Every structure is written in C-alpha cells, then in structure tokens.
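Of the protein chains in this complex, one is absent; all others appear in place.
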Amino acid sequence: MSTQTSFVTPAARLQAYASTADLAVSPPSARKASDRVRQAAASRDLRSEPGPIRFIIIALALSFLTIFVVLPLVVVFASAFSKGINAYFAALAEPEALSAIKLTLLVAAISVSLNLVFGVIAAWAIAKFDFTGKTFLITLIDLPFSVSPVISGLVFVLLFGAQGYWGTWLQANNIHILFAVPGIALATIFVTFPFVARSLIPLMQEQGTQEEEAAISLGASGLQTFFRVTLPNIKWGLLYGVLLCNARAMGEFGAVSVVSGHIRGETNTMPLLVEILYNEYQFVASFAIASLLAMLALITLVVKTVLEQRLDEGQTPEGRSE
Amino acid sequence: MTIEVKNIVKKFGSFAALDNVDLKVGKGELLALLGPSGSGKTTLLRIIAGLDWPDAGEVTIDGEDALGHGASERHVGFVFQHYALFRHMTVFENVAFGLRVQPRAVRKDEATIRARVKELLDLVQLDWLANRYPSQLSGGQRQRIALARALAIEPRILLLDEPFGALDAKVRKELRQWLRSLHSEIHVTSIFVTHDQEEALEVANRVVVMDKGRIEQIGTPGDVYDNPATAFVHGFIGESIVLPVEVAGGSVRLGGRPLNIAADGAASGASKLFVRRHDMQIGPAGTGSLEGAVRHVRSFGPIQRAEIALSGGEGKTVIEIDAPRDRELQAGEIISLQPRRYRIFAVQE
C-alpha cells in the first residue's frame, strides 16, 4: 500500500485525482487529433473504471467510513468538551475517575507483562519446534480472539463465583478473586493472550532456526542465543504485539464487566466507568474518560502504522521491489 | 493481416521508451522484436495490443486506425511471459473465456463454444488437461494453454511477449520449433518479443533489432546476421571481435599500425572494426594484418576456440577466434590473422 504512493508528490497525486474524477477539462479544439487523444486517454488505464463509476465508488467508500467510523470518533471528543475545557478536566480529576485510571493501568501492566513472557515462549515453541499437539496449541492460542468477551468473563465466574467450582473454598479462605483485581486481571489476560504470540509466530517461522543453530555451534548457551540472536530479530514484532495487547487490555469491556462486580472506586476500570457515568446521564464525565481511551486508540494506530513499516522493511532487507 | 506503426513516441517520465518508431508487418509474417531489456520492444508490443498508449504516432491494423480502440475491441491475441492464466478457472474455461464474453449478438451457443475449445486444445495437444486448474500444469503446458486461449477469439494478429522467457532451456527449445510449425499451420500474422537472439533467428522469418527505443535494423535472420546495419546489431547478434581502429584516408590503423584491409568507404576518424570469430583467417606469422600469440586452445566439435594475445599496440588486447580443426593450434604459437569479412563503424559520441 504505502510503497505505491511513497514516491508520488502531493501535486502529482492531486493531478491524478483530477483526472480520476474527470475534473480535467481540455478545450474541445483541434478536431481529429484531439479526438483520438481523448479517446486514448479515456481507455488509457485499462485496469480502471470509467470516471463517473470511479467517482461513485470513492464517494461511497468515503461517506461510509465518515459516517460509521469518523463521526463516532468525533462525537467522543465533541461530547467530552461540550461543557468546556474546565468541565472536562474537572471530570477527569474526580476520585472515581482517578481510581479507574489507576486500576486500568495496573491491570494492563499485569496482563501485558505476563502475556509478554508467555507469548514469547509459546511463539518460540510453536515456530521453532515440531511436536504433537502443535495444531491444538495454535487453536488454543487463537481461541480468545473468536470467543465473545462475555463468555471469556463467564468462564471465570463459573470457576470462582459464589456458586462456582472453587467459590466456596475461596470464600472459606477469604480469598477474593471475583469482583476484585485478580479476577479482572485474569479475564484481561485471557482476552489479550493471543496478541503477542500471534504477532511473533509468523515472524519467527520466517526467520527459521539457522541463526540459532549457528549461535549454538559457535558455543553460545541457550539463554545467550535467545537474548543475543532470537530477541533482537523479533524486537519489532514483539513491540507490535505488546502494543496491541496493551490497547486491548486497557479497553476491554465485556469480559471485565462480567467479573468486576462494578464496585465504585474499587473495581471499575475506565471502560466500566464510561458505562456507569453514561447510564447516569453524566455525559461530559463519561465522554471525558472515553476520550482518554479514544486517544489511546489513536496513538496505538499511529505507532502500529510505524511498526508495520519497520516490519515490512525487516522482511525485505534488499529494499522495496516497487 | 497487416500492421503499420508510424512515428510512435512513448515516454515514461523523461525516459524515452520508444523514440519515433516505424514498422510495417506483412500478412502472415512471423516477426521477432529482438533487443536487450529496456530497448522498448515490449512497450511497442503492448502499444499494438492496446495495453499501453503512445504519446504520439499512429498504429493501424489492416489499414484501420487502432488507437481509437481499446484492447478489448482490437481482436488482438496477446500471450504474456508469465501466462496470466485465470487461476480460478479450469483450462477449458480459460480457453473458453474469450468466447463467453463476446457481445450477446455475436456470442456462439454453448455447443459451438465447446467444440471450438476442444479444437484449440487439440491444436496445442493438451485436450487431456481440459479439467485441470492452471496451478496443476507445468510451465510449458501453461504457455500452450495461454496460446490456445489467445487463439480462441480468432485474433487478427497474435502478439507474444517473451513467450518462452519463464521456461527452462529444454522446454524453450521444444516450444520454439512447435511455435514455428504452429504458425505455418494457422498462418496468423504474429509478432513475438525476445531478448534471445538464437530464438529470434531460429523462429522468425523477419527480425527487428531494437535498442534504446529505436529500431536498429529490420531484416531476415540471414540479413541481420551477415549484414548488420549498425555497430549495435553487429555486437548484439552473434559473437564478434571488436577492435578500436582509426580510419584515415582509406587506410585502417590499429594502435598506429596500418592494417592490410580496405576502409570500404568508412569515414575518417575513430572507428570500430567488427569481425565474426569465425571470419579470422589464420596464417603463419608475418602473412596477415594482425599478429598474436596463442594463449589457450579449446577444441570441441568441428571447431577450435583460441585465445589470442595480439602483439603491438599499447597494452594487451586478447581476442577469441573460432577456427576449423584442419590445422591444430598450439598454445604459445605465434600466428597471423587476416579478417575475411569485416565491418567498420564510426564511433558515435
């Protein structure tokens, strides 16, 4: 995608657009010669459609994206600032808001670091070794992606809830998992598990085992090989996985909602607080929190784009073919 | 069907891919466009097909202006180097495609289409592959299917872009002969692009040699080989010995030493002497224009190939000659050389 436009100047792009939308009008003089040039120009790019159809397709695509994607995003910020900047910051300074932000950061820190460690190991095991049950393992890793977040929360309720398998035992020993930080963290880990492993597996498979074998044949130990050869090779992919994992961990709603118990000031993460405030018609406060999450999403997108370019470059060291 | 190309200019940015090209192709010809990569041969072919458009000039097919029509209206069969078969269709459907997308008014009924496809698959001897997908075929088979597909629309002319370029050497040789015999069978005016001189000389009945967006020479294979019109053609086709010479008043000098050959009307100034490897007459030392020491001899088949270090002149010039084996050369031997046939071209700035 990006490779195709990278060397096109903005002016050239505008010009291309003008001809795309049939905006370039040439005077209808010089009969025969210009007739043919015009005809030729019309069918010049045989891999494209006639001007009006192009225009309609672009218009449809852009209006759809604007209505369904851009507007909701704009609404978040417009509503957050609808009562002015002071109201916005006042809403964020509420103790409830601060405690939600703290909890969200804590949960994200726990789940990202655990998933980082185990994601790398899982990806390593899958990419570099052959063993029975490998397909099963991959399916298992993918599972949280395809399960409804509500179900992801439900499974933990069934285990740790009052009527759950271990509920009575936990209660007797006064251990709080459900409706407390451990439950929220567990549900978040479950939901975000695939990100790190999934972004590393293809990368590690592509790189193969030759470099590691070379390192070991040169006398490096297993750990040295990992930290000096494997890790540097996957650093961008790893960062990519961590980035997406973090975004999802901070933004997860369904699963967390089921296990949190919604105890105000204690077990509400930012997305849960957005819900509560919205249902209480505290729109400015709700959208103020939402705007923080939206900004997180936007920053994530920007960094992700940059990382994707890095990853592309890493895969074709000889440079772009186009 | 005839093709006429007049004053075609095509630029990609500031690079002139085609610089004022004129070409006439007669009915039933099998013409080769031969040149190194970047010579503009593929661009010319694509312009004739309607896949590219010139910045200026005219293309007529059968006297009819072709530039007024897009590729889909020109009835030109085009065969791509990488086959461009439709991968989601069977071989049969690939060949039938051109018949199925005809305007309703002229579209044949299903039975006729089936019969025609069968006929074409027979023609390329691959009727037994009709229900396979392209991914299940070898390269040579794919290219034959691509050809059958192009022929299905009964094209006025057939254009082939490096048709054998993606195949390995053995399959290439087979398909060359096959294409020539196919052409003599169906006789459709055909142009094929190649960078392989052997392919061009062996298959085509006329060869167009191109370089840097210009046509250097048009002629029969014999013509372009024996009477190269330009230094480029002499150098590109066949293997030549090239020596830097000076022409002055009818005499030719190499490194200041006059050679015993006529200037043949070549203009005075810095020039290049072209001699085919097998056109060097070998004699005992002191009998020819050039003299040198044999450095190395390899013999195979009817010829011996010798590396000769020419004596005289500044620096050491080493040339390779092909000689018949009636007189075995020895390494270290001093011999004389006399060009039997040669051409002199002025050095262009």
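Lettered A and B in written order, each chain numbered from 1.
What we mean here is this: a contact is a pair of C-beta atoms (placed from the backbone, for glycine too) under 8 Å apart; a residue touches a chain by one contact, two chains touch by 3 or more.
Keep in mind that, in the parts below, contacts and distances are computed from a predicted model.
Student: Quick one: find the hidden chain's UniProt protein name among "Sulfate transport system permease protein CysT", "Alpha-E domain-containing protein", "Circularly permuted type 2 ATP-grasp protein" or "Cytochrome bo(3) ubiquinol oxidase subunit 3".
Tutor: "Sulfate transport system permease protein CysT"
Student: For the chain that's not shown, point to the residue among A:S79, A:S99, A:T209 or A:N233 touching it.
Tutor: Of the listed residues, the one touching the omitted chain is A:S79.
Student: Just to verify: which one of B:V101, B:A285 or B:A331 makes contact with the chain not shown?
Tutor: Checking each option in B:V101, B:A285 or B:A331, the one touching the absent chain turns out to be B:V101.
Student: Could you please point out the chain A residues that touch the chain left off the display?
Tutor: Touching the missing chain: residues 1-2, 5, 8, 13-14, 16-17, 20-21, 46-50, 54, 57-58, 60-62, 64-65, 67-73, 75-76, 79, 118, 121-122, 125, 129, 131, 137, 139-144, 146-151, 154-159, 161-165, 186, 189-190, 193, 247, 250-254, 257-258, 270-272, 274-275, 278, 283, 286-287, 290, 293-294, 296-298, 300-301, 304-305.
Student: Can you name the residues of chain B that touch the chain not displayed here?
Tutor: Residues of chain B in contact with the hidden chain: 49-51, 70-78, 80, 82, 84-89, 97-98, 100-102, 133, 135, 146, 149-150, 152-153.
As a working rule, only the chains that are shown with their structure count from here on.
Student: Distance between chain A and chain B based on Cα centroids, please, to the nearest Å.
Tutor: Distance between chain centres: 54 Å.
Student: Which residues of chain B touch chain A in their complex?
Tutor: Listed in rising order, the residues are 50-51, 53, 65, 67-72.
Student: Which bits of chain A are touching chain B when the two form their complex?
Tutor: Of all residues in chain A, those touching chain B are 36, 39-41, 43-44, 46.
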